[in-house]
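One protein chain is absent from this view; the other protein chains keep their places.
Going by the order they are written in, the chains are A, B and C; count residues from 1 in each one.
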Amino acid sequence: MMDVIQQLREQAKKLLEEKKVDLVIGFGQGTELARTTPVFIDSPEGVSKLTWGPFCANNLAKYLTDYKNAPGNIAVVVKGCDSRSINRLLDDNQISRDKVVIIGVPCSGQLEWQKVSAEIKPGASLKEVVDNGDSVSVKTDAGDYKFDKKDYLLHRCLVCENPNPVVSDLTIGKEQPVKNYEDRFAEVQALEQMSTEEKNAYWDKQFSRCLRCYACRNVCSVCTCQTCVFDQMLPMWVSKRTNLSENTAFHLTRAFHVAGRCVDCGECDRVCPMDIPLRKLNQKIHKDLGDLFESPTPGTKPGLVSPLGEFSPGDPEEFM
Amino acid sequence: MESRVVNKGQISELLDKLAKDYNLIAPIKEETMTLFRRVSGAQDVLLDYNNSDISPKGCFLPQNEKTFSYMYTGDTLEINKPEGVQKTVLFGARPCDIKAILTFDPVFEGVKFGDEYYSNKRKSTVIIGLSCSKVLSTCFCYAMGGGPCDGTGSDLLLTEIGDKYYVEVNTEKGKALVDAYSQIFSSQGAEQLAKDKEELAKKLSGEFVRKVDLTGVKEVLDGNFELPYWDGDNAKKCIGCGTCTYVCPTCHCFDIFDYPTGDFTGDRLRCWDSCMFPEYTLEAGGHNPRPTRKERIRNRFMHKIKYHLDRYNMVGCVGCGRCVNKCPVNIDITKIINDLKEVAQNV
Amino acid sequence: MSNPTALTPYPATITKIDVEASDTKTFTVVFDDPEIMENFGNQPGQVCMLSAFGEGESTISITSSPTRGKFLEFCVRRVGRLTSVLHQMEVGQKIGVRGPYGNGFPYETMKGKDLFFVGGGSALAPIRSLIDYALSEQYRSDYGKVEILYGARSMDDILFKSDLAERWPKIHNTGIYTTIDREEEGWKGHVGFVPSYVEEVAPSPENKIAIVAGPPIMIKFTLPVFAKLGFKDDQIITTLEMRMKCCLGKCGRCNIGSKFICVDGPVFSLAQLKQMPQEY
Partner (left out) sequence: MLKRLLEYVGFEPGRFQARWISGSEGAKFTTTIKDMTEKIKSLGPNKKMRDDIL
C-alpha cells in the first residue's frame, strides 16, 4: 500500500507542477486512525497530504460538479465504484471530460471505520496498513491488528462489481481480480419474498427513524439538481415535518429520482446517521432494471443510456 | 449533597415502577442504533451503552412539536394549544447530554422571552443521569468543562460500581424521587462508593485521547471574523447535509410552519432546522446573508465556540463527539479548534 | 396585553387595505380582543409576526406609530409565500399577530435633535412609524426639524403617496425630498439615486440624527455620503432585515455574530454595526 501512496503523490505532484491541473482532490488522513477525509490540493508541496488504503470510503467524484464552472482543470482520485459516477456525470453533461484528470486506483474493498476503530486502542497512531487479500493488517504504535474482510468490509464492497476503475487517465496500483457475485441481490430478494404486511412493517420502521438531514441526497454524486424539490419553498412540495408519510415520500422520491442513474456507489447507505438501509431501495431498482431491460449498472460503460430515459420497441409494456 | 445506593438487581424493579408512574424515556437498541425512546418497562432499557446515536434533547425540544392547532373558516377563528405535559423521567442520560440541556436553558428560558413548551417539559421532567464507564476515541467532554462522571444538571446521577449503582442526589426533584422509592434507594455503604466513584472519575479522566484546549480561541475569533482559514478544506469538503446539527445535543434551531389537516384546520409546528441548509437564512426577496458553505460552516462553529459563550457565558459544545463520528466527510470540531489555535499564532 | 413568551398569535381582523403600489399594500389590523389592542404597547421601529393560517408566519414591521390610534398598520410587499396570501385577503378576514418584537428606534435619546430620514423602496415602511411618532401632536415639540428623503424605482413604486405629498408637508418644520430612479412622464420631481440626492441635499450633521433604511446596495452607497458630510457613526441609525421564524431569539437564523436581529435589533447605529461581522 505504501508504494501506491508514493506513486499517487508523485503523479499528483507532476500534474500540479506541469500545470496540467490546478487542483487535486484525493484522500488524506482523517482525525481518527481508521478514517480518511477529502483533501483539496492546489500546490505541489501539498501532495504529501495524499494517502490511500482501506479507509477511503468517500466517493470524491461528488465534488466535481462544485467546480463545473470554475476555471482550470481538476484531478480526482477514484475507486472502481466512484469511476462509474464519472461516466454518469459525463453522460449527463455535468462535467467536461477535458477538464478532468481521472486518477484511478484499483481497490480491494473499504472497511467500515467505526467497526475498526472500536477495536483499536484509542489514541494509537498508524504505522502501516497491509492488504493480505482476505484480511487487512493495521499496524500501530500500540500493537498490530488484523481484520477479516468478510466481517469489516462496507456492505457495498461485499458484492463489488468494479474493483478496477471503469474510466481513468492514469491508474495507480495493481489491478484487482473481478469476482462475479451470484447473490448480488440476495438481500433484495429476501425482502421481495416478504408479505405486504411484513414489507410494510420493515420499511415503516426504517423510514420513521429518518431525521431528514438529507445526507443521503447531498452525498450522492448523481444528485445534481440546482434546487432540490425537497428544499423548494415556493411552492413547498414536501413539508419539513418528519413523520412517516413525509419521510416515506422523501425516500421513494429520492430513490426513484436517481433510478437509472444511480451508480450503486453506496454512499447514501454509508452516510445515513440513522442506519437506514438505503442501498436496498437503490438495489431493488438496479435489480429491476436488469430483469426488465437487461440494463447493467449505470456508469459501468461510457455512453450507457438509462432505459428509463429512452424508448425502445422491446421495452416491457405492462401499462398498455 | 445526599447519596444513595441501588443494587443492580433492583434496577429493573425501579425502571418498571418508573414506567408505571411516569412517562419513562430511556436508551434502547433499535436495530443498530441506540436511541432514547419511551419505554413501558425495564425489559428494553440499555444500561450499558457507549453514547446514543441521537441525544435525548428531543425530550425537551422534540423534532416535531405542535405549538397550536387552528380552525379558520373565514368568519370564526379558533386557536387551541395542546394539553398539558406528562410527568416524565429521562433515565440514563450521559453527563455530556445533560450538560447540553443546560445550554438550552438560557435560550428557552431567557430573561426577555420564555418558551412555555420547553419550560413545561423541563419542569415536569426528572433527569436521572448515568456516568460513563468508558471513554471513546471521539469523546472530549473534559475540554468543554464536563467529565464522564459529572452530575451537573442531573437530578440524580447513577454511577455503576461493581454490583451497585452509586446515586448522587443533586436536586430537590431528585430527592423527592429517591424518597418516593425509598425501598429501592438505600443509604448503606454510600460512603465507600463515594470514594470509589472519585477513583473511577479520576481514572476515566486520564483516558481521553483527543487533545483539545479552548483557551484563547474565542479571543482570536473576537476580532477576526474574516479568517482565510474558513475558505479552506472544510468549506470545500462539506456536503451541506444537516447531520452534524441534528445529532448535536446543543443545536436547537427550529423552523415554524403550518401543516394543514383539512380545508379549514391545521397545526402550527416547529421542527428542528439546520443552519447547514441554504434555505435556512434565505430571505423571501432572494437575498441570502450566508450564501455558501463557507459562511454556513463558519456560523456553525462560531456559534459553538464563540456566539453561545458571548451570549450566555457557556460553550455551545459539550464534547459528545457525535458530529465527529457522524460527519460523512470527517469535518471535526476538535481539529477546527486546534487549527484555529495555530492560526492565532500568525494573526 | 401582549404575551411575547408564546409562539401563539392573537386573532386580529383586517379593517382596511390600501393599495400603495402594484406589489405593495398596507393592511390596517385591529386585535379582536380590545384589551390586547389597548395594552399592545408597540414602539416605533418594532416588528410583529403575522400569521395567515395554513401558510405560516412572516416578520413584518409595524409601519404605524402608536400615537396614531389603537390599530396597527403593516405595509407588505408581495415577495414570498405568506405575503402573496396576505395580498389575496380582504377586509374583514382574520390573521394572527404576535409581538411587538425588537428594540425599536431610540426615540428617547433622539429628543431635542433634528431628524433626517432616508428611505429607499419599501424601506419607508419601517421608518414611517418613527416619522409619525416625531410628527405627532403629542411629541412634535420634542424634536427639531424632520426631513424625509425618499427614493423609489418609479412613480408607481412610491409608497405612502398621500403622506409624502399632503400629510407630512403640512406639518410644521418638515422637509420632504422625493426622487425616482429614472425619468418618467408626468414626474416633475427629482430624478436620480438616493445616495447622490443625499449629497445634493447635503444635510448638516449638526445636532442631527440620520435614519437610513433601504436595500443593502442603497445603504452601502449612502453611508459614505453621510460620512463625507461629517456625520459620526453614532449619528447614523439603520434598521435591518433577515429571515426570522420565532422572533424570540431562539430559532437561530437571524444572528449577526452573537447578536440576534429579532431581539437585539432590528435597529442599530452605524457605530454598533461596525462592531459586528459583515454578514447580513
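Operating definition for what follows: a contact is a pair of C-beta atoms (placed from the backbone, for glycine too) under 8 Å apart; a residue touches a chain by one contact, two chains touch by 3 or more.
All of these numbers come straight from a predicted model, not from anything done at the bench.
Touch with the chain that is not drawn comes from one residue among A:F27, A:F147 or A:W203, which is A:W203.
Touching the chain that is not shown, out of A:S96, A:Q114 or A:S245: A:S245 (per the contact rule at the top). By the touch rule set out above, chain A reaches the unshown chain at residues 188, 191-192, 196-197, 199-204, 243-245, 248-249, 252, 255-256, 259, 281, 284-285, 288-289, 292, 308, 317-320.
Basically, only the chains that are shown with their structure count from here on.
As a whole-number value, the distance joining the C-alpha centres of chain B and chain C reads 39 Å.
Chain A and chain B have centres, each the mean of its CA atoms, that are 31 Å apart. In terms of their C-alpha centroids, the spacing between chain A and chain C amounts to 51 Å.
In chain C, 80-81 are the positions where the chain touches two or more neighbouring chains simultaneously. Across the assembly, chain A contributes 233, 236 as residues in contact with two or more other chains.
Interface residues of chain C, counted against chain B in their complex, comprise 4-9, 11, 32, 51, 53-58, 79-83, 93-94, 96, 216, 241-243, 245-246, 248-258, 263, 277-280.
Across the interface of their complex, chain B is touched by residues 30-32, 35-40, 58, 62-63, 66, 114, 117, 122-123, 205, 209, 211-215, 217-219, 231, 233, 236, 239-243, 267, 270-271, 273-275 of chain A.
The part of chain B that touches chain A in the complex is made up of residues 30-33, 35, 53-54, 63-64, 135-138, 207, 209, 233, 236-237, 239-243, 245-247, 255, 257, 259, 269, 271-274, 277-279, 282, 324-326, 328-332, 334-335.
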